[in-house]
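Here the structure is laid out as structure tokens; the discussion comes afterwards.
Yeah, one chain of the complex is gone here, protein chain that is, but the others are all in their spots.
Right, chain A next:
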Amino acid sequence: MSYLEYTVKTVPTGWRKVLYLNWPLVILLTAVACVGFLMLYSVAGGSIERWAEPQMERYALGLAAMFLVAMVPIWLWRNLSALIYMLALALLVGVELFGTVGMGAQRWIDIGFMQLQPSELMKIALVMVLAAYYDWLPMKRVSHPIWVLAPILLILLPTGLTLIQPDLGTALLLLIAGALMMFLAGVHWLYFAVVAAGGVGAVYTVFLSRGTSWQLLQDYQFRRIDTFLDPSTDPLGAGYHITQAKIAMGSGGWTGRGFMQGTQSRLNFLPEKHTDFIFNTLAEEFGFVGGISLLILYVLVLVFCIIAAMQNRDRYSSLLTLGIGLTFFLFFAVNMSMVMGLAPVVGVPLPLVSYGGSAMMVLMIAFGMVQSAQIHRPR
């Protein structure tokens, strides 16, 4: 409806849209993906076929999806937001009933050509529905308790469903992303202060529940927290991973040990070296220089999103772009904190670099929406 406000005449149509794409963002994303290909080639011991090639194929597919999504007017996406959210929610429930558990955590549904993780889809759907909600909600009601409760429910529903999968990492990501979306929309400070206080209380309660009949986290989750707090308590068990990961990263030094020369990853001391811990391989082989370069690429992507959001006068586009930038930020910030020993190991991949389909696909579609918001912004 609000598309009526756009001066439709000034919005590019047909193939001219391609010219209005944010090409620097495309190049940035491709650069990040290329770092991924390089590292996947390295950790496979110089084999393209093993990980790099499938990853390239997925990236190509993702790129195509991004263009396709970008061509679709942003208002259409806004109008679909609620529907997509409900679909993602339905899939989360479905996966709980019919899904398959892989690698101890995230559940997925096999949809033929790829394995779909509804929780990944939810990350973007939640941002969409919240952006649409606050686009719809008049400004003066934003901090009204009733209208604050609704988005909280929108957030807690999928968070709860992922938590029981059990996938603590994604659940936390959803919770933080949702809360920050509310913050961006302008919900009053006081709510956040209350929630922060409640959060501290909740964490305390969770720790209090340990070992009791109403234990709130699984044992392995508690152990992960223990190990995070002091990896040396279990150097050969769960602490082994994080210890080895830190050794890999630290031993890289300034310029690294050279491409395909990282002993930690090449000799398999590094766990999950092609997925969650791929950043350590990069840091080991290319050192501080390599690690900081990727971090700068990520920050640039983030800054691009923020600038695009600032420039966009459409509330939905602006919120969505910020939200997607935020999701992207949470991905790399949590992953990097985790592999550097700053956060517990929760199983969050490094965006566009870690080997894996769902996350990359979802992110590329999300960036397609960012592009769409750019192309179809009111001028």
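Everything that follows uses one rule, which is that a residue touches a chain if its C-beta (ideal position, glycine included) is under 8 Å from a C-beta of that chain, and two chains touch if they have at least 3 such contacts; residues count from 1.
Going forward, contacts and distances are computed from a predicted model.
Trainee: Just by its UniProt name, which of "Branched-chain amino acid abc transporter, permease protein", "Pimeloyl-ACP methyl ester carboxylesterase", "Beta-lactamase" or "NADH-quinone oxidoreductase, chain G" is the chain not shown in this complex?
Mentor: "Beta-lactamase"
Trainee: Tell me which of A:M122, A:A309, A:I324 or A:I375 is the one touching the absent chain.
Mentor: Answer from the full complex: A:A309 touches the omitted chain.
Trainee: Tell me which residue among A:Q117, A:S318 or A:S358 touches the hidden chain in the full complex.
Mentor: Once the missing chain is taken into account, the touching residue is A:S318.
Trainee: Using the touch rule from the top, list residues of chain A that touch the missing partner.
Mentor: Chain A touches the chain not shown through residues 1-2, 136, 138-139, 180, 183-186, 244, 246-254, 263-264, 267-269, 283, 287-288, 291-292, 295, 298-299, 302-303, 306, 309-310, 313, 315, 318-319, 322, 325-326, 329, 333, 336-337, 340, 342.
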